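Left out: one protein chain. Kept in place: all the others.
Which chain is which? They are A and B, in the order written, and residues in each are numbered from 1.
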Amino acid sequence: MFSLPYWIDLTGVLFFALSGAQAACDKRMHRDFFGITFMGFVTAIGGGSMRDIMLGVHPLAWIRDANYLIVIGVGVLISVIFEKFLAKQKRTMLFFDSIGIALYTIIGVEASLHANVNPLAAVILGMFSAVFGGVIRDTLLNEVPLIFRKEIYATACLAGATSFVIFRLLLPQEINALLGIAITITIRLLAVRFSWSLPKMGK
Amino acid sequence: MFSLPYWIDLTGVLFFALSGAQAACDKRMHRDFFGITFMGFVTAIGGGSMRDIMLGVHPLAWIRDANYLIVIGVGVLISVIFEKFLAKQKRTMLFFDSIGIALYTIIGVEASLHANVNPLAAVILGMFSAVFGGVIRDTLLNEVPLIFRKEIYATACLAGATSFVIFRLLLPQEINALLGIAITITIRLLAVRFSWSLPKMGK
Partner (left out) sequence: MFSLPYWIDLTGVLFFALSGAQAACDKRMHRDFFGITFMGFVTAIGGGSMRDIMLGVHPLAWIRDANYLIVIGVGVLISVIFEKFLAKQKRTMLFFDSIGIALYTIIGVEASLHANVNPLAAVILGMFSAVFGGVIRDTLLNEVPLIFRKEIYATACLAGATSFVIFRLLLPQEINALLGIAITITIRLLAVRFSWSLPKMGK
């Protein structure tokens, strides 16, 4: 569909499936097998599917290619088998989520530009791809979506997406993708480490 | 669009409209005419529309064919006229909902296979078709979606969908559809009757 390496896409899916299943394990009501799998699934495919639906691109990745579903299954299994271990690794999970959003941002921007979208809309769609799975995850778990909590989250995706659009004609594509991914991860991790937040508006 | 009898589809729509309107009647805030109709409508069309949007199949059934809207109107009227009677029939409503999800599961799988989707994705889309209307209904009514409560619900749909996919080339289509529908309804009703639930994961 587009020219970024396939493994980047599947790696993002794996990390998001892990983060969704892990979040479900933390909540009592979702802890049966179906609930955990369902949460891993919607977290992993939510952002990309929403993007492709908005772009009118069909078939959706997981409908076209069963490998996505298999990778999600692997992520859910890892998350169930290593649950006790992972539950203690809050930092690791934060890192997984950061990798996930960084990969999905770049994939989303590239898929949008590939569909001849204007660059501003492509940046927005890249950010949407990255955060929407988590928004569904948090909404279904009855929590305030991460994107609205105080640290910088979606803004890190916007920064990575903007970098990718700007340097797209200057850098080789894989270098440019890695740069955008690094920018998103770095901003996100520094924001958590130093409690960065955007200025408040109004009174 | 696909070869299952038309009346199966409209019957599913009727039962879901009933269940959505009934749920709205139970809540004070939704009890005006618009609220009840709206809830009957989104419950009835939510799952099938979401499936067709994910498949990229257009036009949606209720946009293509006004009969769906008329059947929803009938379901809402029945639900308003017989409200007192129906409110006491918790078992009847459970039965209606079970018929609704069983019919929508099979319709969803068939529509997905017809759109050349791989069997695993077709099973998932069949389950989605069945449960998504109820997820919207419950979310709008501010309740925990049925699919996340403790009894077996979506799992019954997955079982019916899997049976339909496996026996699809062996049985005549209508027999196969009735078998899948029977499996879903049976599992769902037995699960409620005997409080079946899936094993919990983790600690």
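The rule we apply is simple: a residue touches a chain if its C-beta (ideal position, glycine included) is under 8 Å from a C-beta of that chain, and two chains touch if they have at least 3 such contacts.
What you see is a predicted model; the values in this text were computed from it and never measured.
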Candidates B:Leu18, B:Val80, B:Leu103 or B:Ile181 - the one touching the absent chain: B:Val80
Touch criterion as defined above, residue of A:Ala23, A:Leu55, A:Ile72 or A:Leu140 at the omitted chain: A:Leu55
Touching residues on subunit A - with respect to the absent chain: 53-56, 115, 117-118, 120-121, 124-125, 139, 144-145, 147-150, 152, 154-155, 158, 197-203
Missing-partner contacts on subunit B, residue numbers: 25, 29-36, 38, 41, 49, 53, 56, 58-60, 62-63, 66, 69, 80, 83-84, 87, 140, 142
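The rule is short, and it goes like this: only the chains that are shown with their structure count from here on.
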Where subunit A and subunit B are represented by their mean Cα positions, the distance between them in whole Å: 30
